[in-house]
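Please read through the structure below; I'll follow up with questions.
Yeah, one chain of the complex is gone here, protein chain that is, but the others are all in their spots.
By written order: A and B. Residues from 1 in each chain.
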Amino acid sequence: MTDLTNLTVAEIRDGFRDGEFSAREVTEAFSANIAAAKTLNAFIVETPDAALAAADAADAARASGALKPLSGVPIGMKDLFCTQGTQTTAASHILEGFVPQYESTVSAKLWSAGAGMLGKLNMDQFAMGSSNETSAFGNVVSPWKAADGKALTPGGSSGGSSSAIAARLCPAATGTDTGGSIRQPASFTGISGIKPTYGRCSRWGIVAFASSLDQAGAMARTVRDNAILLENMAGFDPKDSTSLDLPVPQWEAGLSSDLRGKKVGIPKEYRPDGLNPEIAALWDKGVAWLKDAGAEIVDVSLPHTQYALPTYYIIAPAEASSNLARYDGVRYGQRVLPDGAGLQDMYAATRAAGFGDEVKRRIMIGTYVLSAGFYDAYYTQACKVRTLIARDFEQAFTQCDLLLTPTAPSAAFALGEKQADPLAMYLNDVFTVPASLAGLPAMSLPGGLDSAGLPLGLQIIGRPLDEQGVLNASLALEERAGFTARAEKWW
Amino acid sequence: MTTTSSYRIQGATGEWEVVIGLEVHAQITTQSKLFSGAATAFGAEPNTQVSLVDAAMPGMLPVPNRECIAQAVRTGMALNAQINRYSRFDRKNYFYADLPQGYQISQLYHPIVGEGEIEVTLDEKNPESARKTIGIERLHVEQDAGKLMHDQHPTRSYVDLNRSGVALMEIVSRPDMRSPAEAGAYLRKLRTILRYVGSCDGNMEEGSMRADVNVSVRRPGEELGTRTETKNVNSVRFVMAAIEQEASRQVDVLESGGRIIQETRLFDPDKMETRSMRSKEDAHDYRYFPDPDLLPLELEDAFLEECRASLPELPDAKRHRYENALGLSAYNAAVLTAEAETARWFEALVAESAKAAGKSEADVAKAAANWLLSELFGALNRLGKTLDTSPVNPAQGAELLGLIADGTISGTIAKQVFEIMLDTGDPAGKIVEERGLKQTSDTGAIDAAVAKILADNADKVEQYKAGKEALFGFFVGQTMKAMQGKANPQVVNEVLRKALG
């Protein structure tokens, strides 16, 4: 019998429907892989029973002919999504032991589509990080290894998701992307992931990092799987004021790798001096593949690209400093009450003990840029530059339908390598942050391996609401890249 | 007419003028909270009217309540204020146990309502009393905080989030008031307007309306002094007392060579004085920024028109109409319009009276006003009741007034009938019928009564005829008494005049 954990979401769904295997068999296979992969530290909480319950329901549904879109498919849930009755921590000590009494809209949609939950995936604390090293529950390890045998980061913040998918611990997972947190880990681990248009997925029940940037998305091994998952995550939610009141397109049904009539822009600002030549070479290959699929290639300019990261590192911390004010030890999570401490001392002690260094750093930056006397110079200025960055894209999209860029400036780096230098870490998101600031749909997919044998990703960015265009171009690339490499099992 | 208040504080070194501005927090009358579907009713068990949004659980998001927005707009319209089609919600960041989110959602940079004004009178019962216009700087919508209880446990405070997230309007006046009396008049007038509009019940005891009082003093005509802000004062009387006390405290400080510190103070109603709130003196830096969970609020024409169309006639317009169209005295018009409930009751009474009598409202309004203000209010006062709990409704009052107007009963009998109505709840007509209280115009019976009285009082008849005309009233009284009050007074007068020559 084939190894069920090598199957894609589409293959599991269809094979299960056709009676080739039961949902229980699928779930047991993945749960066994999870149990054997503790070294990767991809999960904060494992929920094999929940997964089995969903599988048994799927098996029963198949018997009665009442299958749902994701019946039989077990997935991983990033620990940023509140799950009723299952601890949700955002990988922070400050939420340790927090058991939500509610289910996030996105996870609820997935469960009602028949999916089962294998567990809560590790991540960078409060989604702040690009290497998974800020998790309070220990860093996730990538299944990929450096040539010298060093342990690698799976990227972040959705690093538990990327590692688990790449290591066949789950066929797909949810991620969230604030500045690249789906795309960069996907790129680092040789999988694909899509961040939809801001407002496509409800933010209700997702622990907030930066409200104007946070967006849930899908992660899986194929473009088709991403389409399937995203279709069952997206949709209008009256509980989220920024949710888009639009029908969810049938993205899977709309998949087509025929790009004739499409124009793809190549933004020159994404090719800075000193761009890793292997990444530049992959990008050129991507151009050739898109041409081969019928697309016309045009050169475009996004002149404010260099300002995207500093803009992001004002806006995201500012919003975070306020969003994280609710973690105060009063209503949930950790409380630290030194002897004789008053209320305000309790807050300060709780937050000092509960938040990790990177979270504190960003809260401090955010507090500073919003404080009296600095607000206009930092925050207002950043919001204006953000307008200019969004305008750059609008302008570019008058000349093309999609953009092709690399996903990250490098392949996965070694754990510990960039931890001492926050700024060097922030530069990881240089190619992903601009689309986040503009709220655009964007996807990363594996394009090939570098000379060290590590995966490199390509990114497709689309117009607002054009997830279909993004998926289709990605599919065309996927077909031509023929990426089948996987990490050799060592864990 | 605008006047300058002559209110002055006599200090040891001369006269001081007081400058007052008020920030009023008024709870918007709604079923549910500003950003969540939890209830707002007063007095519920702790933490029962709390949603996961109000408790600021991770990942919870605000969704604004249309009614809160509409009520704020309607109130702005009633204040003749500029309505801003574009407004935004901002976060005001600070840490306190009654503030679960760690920020209050408010409106700093783009409030929903801009400049407006209120005309006040120092003594609304006196039509001659001076009028003054107080400027409104802005009105914005924001969330209320929860409540902390300090007296339930020796070492702990308890947090109740029932109020957390309830919608408030913050109405900020210009520093246009110059005396405690002006501040009191402003607050009363503002409360009246809110009640007319129906946007706030104005119930200060339950905390649905409270004022932050900004006070400074200066030598008359000089620059503004440093102000203090006394927080959350919850009655008109306390506001006036807080101003008086705080102003004289400031004068004392200044005259003894000190400086006023810009600070937040608290009013202690037991001692009737203000004191510094040092615990909240922690350097305020609220780090306001637009709430990224919410989009800008853009009001459409249709919404604004709906708000305008649903506005009731407001107190000033009503007062003018009562005077000009209904012919009421300025005093009566002022008293009848001072409370929305009084005006509502009065208008129902007038409408019923006019309908029953087939007359115009102007024809019946005066009698209705007089009866309401003297007879009904007198009775309610005696019974400890209000118009809301009145045992007699406007239709029943109108029936009684109709019986007087068409001559069925006299004013004297009417008082008697009204008392019986209050006791029994029976309608006036039934009481008059059953108890035989109809007045008589039967000249035969009146002639007989008059003849008997004149015969019994021959001496007084002599005196009258000799020129002591004041005795006419005596004969009327005697006749009415003999007729048990049921004689038509006009007929009695005619018969007496004839008989007395």
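FYI, a contact is a pair of C-beta atoms (placed from the backbone, for glycine too) under 8 Å apart; a residue touches a chain by one contact, two chains touch by 3 or more.
Rule of thumb we're sticking to: contacts and distances are computed from a predicted model.
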UniProt protein name of the chain not shown, from "NADH-quinone oxidoreductase", "Cytochrome c", "Aspartyl/glutamyl-tRNA(Asn/Gln) amidotransferase subunit C" or "Electron transfer flavoprotein subunit beta": "Aspartyl/glutamyl-tRNA(Asn/Gln) amidotransferase subunit C"
Absent-chain contact - pick from A:Pro185, A:Gly329 or A:Pro406: A:Gly329
Residue, one of A:Met77, A:Val264, A:Met346 or A:Ala476, that touches the chain absent here: A:Met346
Per the touch definition above, residue among B:Leu108, B:Ala181, B:Leu266 or B:Ala330 touching the missing chain: B:Leu266
Omitted-chain contact residue, chosen from A:Ala37, A:Leu244, A:Leu282 or A:Ala396: A:Leu244
Touching the absent chain when the full complex is considered, from B:Leu161, B:Val213, B:Ala482 or B:Leu496: B:Leu161
Absent-chain interface as seen on subunit A, which is shown: 97-99, 101-102, 197-199, 212-213, 238, 241-242, 244-245, 304, 307, 310-311, 313-314, 321, 325, 328-335, 337, 341-349, 351-352, 355, 360-361, 363-365, 367-369, 371, 374, 377-378, 380-388, 390, 422-423, 438-439, 464-465
Contact set of subunit B toward the excluded chain (per top definition): 30-32, 36-39, 45-55, 63-69, 88, 95, 97, 148-150, 152-161, 266, 277, 279-280, 283, 285, 287, 290, 294-298
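Here is the rule we go by: only the chains that are shown with their structure count from here on.
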Centre-to-centre distance between subunit B and subunit A (centres being mean Cα positions), rounded to whole Å: 58
Partner subunit B, residues of subunit A touching it in the complex: 81-82, 88, 90, 95, 98, 100-102, 104, 203-208, 210-212, 238-242, 318-319, 321-322, 324-326, 328, 330-332, 343-344, 347, 367, 370-372, 375, 379
Complex contacts: residues of subunit B adjacent to subunit A: 52, 55-64, 91, 93, 95-97, 100-103, 157, 159, 282, 285, 287-289, 292-295
